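Just one protein chain is left out here, and the rest sit where they should.
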Amino acid sequence: MKLLYFAWLKTKTGISEEEITPPEDVTTVGALLEWLKARSPGHGDALADLGAVRVAVNHEYADHKDPVSPDDEVALFPPVTGG
Amino acid sequence: MKLLYFAWLKTKTGISEEEITPPEDVTTVGALLEWLKARSPGHGDALADLGAVRVAVNHEYADHKDPVSPDDEVALFPPVTGG
Amino acid sequence: MIRVQEEDFDLGAELAALTRGKTSVGGLAVFVGLVRDMAGGDAVKAMTLEHYPAMTEAMLERIDAEAKQRWPLEDTLIVHRVGRLLPGEQIVLVACTSAHRQAAFDGCQFLIDWLKTKAPFWKLEDGPIGAKWVEARASDDEAAKRWKTKTDAG
Partner (left out) sequence: MIRVQEEDFDLGAELAALTRGKTSVGGLAVFVGLVRDMAGGDAVKAMTLEHYPAMTEAMLERIDAEAKQRWPLEDTLIVHRVGRLLPGEQIVLVACTSAHRQAAFDGCQFLIDWLKTKAPFWKLEDGPIGAKWVEARASDDEAAKRWKTKTDAG
């Protein structure tokens, strides 16, 4: 699974992109986020307030209950501020 | 009193501008319009449907009950269509 | 600023002048009206815009002042052409700059809606059966009504 981090999620994790292999029971966005929190202190900090984190799976906005699978590209970012 | 005619009011009266001296009892826009109707067949034609005629007195939109006086500039025109 | 003129305007230059050096501006909203080649199902060969110069200026100044009073606008621009225009030509430009996007949009829509129902311009369309004065549209009156306030005299 390919993970991308943008804006302050990138700053806090110190990572812009990483390949991960979560356990087999991580099949939803929500479960993935919980599992990522423990990956490093930076991840824990970045994901402390999940209400401030938006998730896209394969370039589509996704809810915590939406599925994720090993071939997905998952992006984590704050609410957008373009325009 | 200076009268100005625009758009089809100019076409129908055949006049773009004229100096007139209405009788002393013509003291409102409404009275002026009624008096003008009899001025020529062209005026009669142009003013046949007063609901389609807008009036400005000294560059301000005016109602039929608004006053007019000898020194005024009175313009007659259809609803505006600019922009 | 308001301007009535026969000659065409350079849209890019007009807009650049509105924002140049104004770093307090966050948004620019613009509307440009153009001559269409069709009107009510009939081909339009040309359009001639007549106006009542002294009143046009007075009304545009008032419309402009009203917009600036209702919204926090940095600048406004109204340029309206008169005379004979061909399909595809620019007729009118209205533009507003503001720190905030919604004020710029609202000011811009207000300016064109009020201009269309209050400023003394008239269009003569040159179509297949000769020249015809364009009739005012109820939809323009409706559009202008949404900006009506309780204290608005007309």
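By letter and in written order, the chains are A, B and C; residue numbering begins at 1 in each of them.
In the analysis below, a residue touches a chain if its C-beta (ideal position, glycine included) is under 8 Å from a C-beta of that chain, and two chains touch if they have at least 3 such contacts.
Computed from a predicted structure; not experimentally measured.
Listed by label, the shown chains that the missing chain touches in the whole complex are A, C.
Against the chain not shown here, chain A presents residues 4, 6-8, 11, 56, 59-61, 73, 75, 77-83. On the side of chain C, touch with the chain left out of the figure occurs at residues 10-13, 15-16, 19, 21-38, 87-88, 99, 101-102, 104-105, 108-109, 112, 139, 143.
We adopt the following convention: only the chains that are shown with their structure count from here on.
We define each chain's centre as the mean of its Cα atoms; on that basis chain A and chain C are separated by 49 Å. Chain geometry summary: the mean Cα position of chain A and that of chain B are 73 Å apart. We define each chain's centre as the mean of its Cα atoms; on that basis chain B and chain C are separated by 26 Å. Residue positions of chain C with contacts to 2 or more other chains are absent.
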